[in-house]
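Pasting a structure below so you can have a look.
What you see is the complex with one protein chain gone and the rest in place.
Our next item is chain A:
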Amino acid sequence: MPPRVDAGHPVAAPARVHRFTRAERWVHRTTAALMGVCVVTAACLYIPAFAELVGRRELVVRIHEVAGVLLPVPVLMGLASRAFRADLGHLNRWGPHDRIWLRAALRRDHRRKSRPAAKFNAGQKTYAAWIAGATLVMLGTGLLMWFTHLTPLKWRTSATFVHDWLALTIGVVLAGHIGMALGDPESRRGLRTGLVSREWADREHPLWRP
């Protein structure tokens, strides 16, 4: 059983614990890059000020399409990694503590004892599942808009409608995701180096067994 580490009580246990493997970090990095390209090109297609600045509509559309189609690829390739598959399992399965976390989040209760979490907290689990589903919906509706003559033609308007509104929603949620990462340097370090401090792990993910 690893001993607990408290500030001011140096112990023999390693100060840093392993959180993500190289493969997992690359899945996140490439997915983030592709998502970034999708968001930036979408802004250039959609927001008049950016569209006027950039123009080149056909090229921007092409980049958007390619980045969108590639978006699920890093995750699919990540399935070859045992650690990544294990983390997908962690993200998928919910325990009783996740409900406690979620209820506390909804009540804006920030006390630590009301936010129990294993490797991923309930918010991260919800985000992961939702963004995966939303990405697939964007991919599906995007393909309907792209290959207009392969589907019943009326579908395109409907696909555009869903694509537009979901894009807006994803933009807001993604801003929240990035904002929370900006507020937590140690979690960013985890995705950059693979390692986090034990103190952080105990504080943010007390039920996690690294």
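In the analysis below, a contact is a pair of C-beta atoms (placed from the backbone, for glycine too) under 8 Å apart; a residue touches a chain by one contact, two chains touch by 3 or more; residues count from 1.
Simple rule for what comes next: contacts and distances are computed from a predicted model.
> Going by UniProt, what is the name of the one chain that was not included in the view, given "Electron transfer flavoprotein small subunit", "ABC transporter permease", "Oxidoreductase molybdopterin-binding domain-containing protein" or "4Fe-4S ferredoxin"?
"Oxidoreductase molybdopterin-binding domain-containing protein"
> For chain A, which residues touch the unseen chain?
The list for chain A reads 1-4, 6-8, 46-48, 51-52, 54-58, 90-98, 111-114, 116, 118-119, 125-126, 128-130, 132-134, 136-137, 140-141, 144, 148-149, 152-162, 164-166, 168, 199, 202-203, 206-209.
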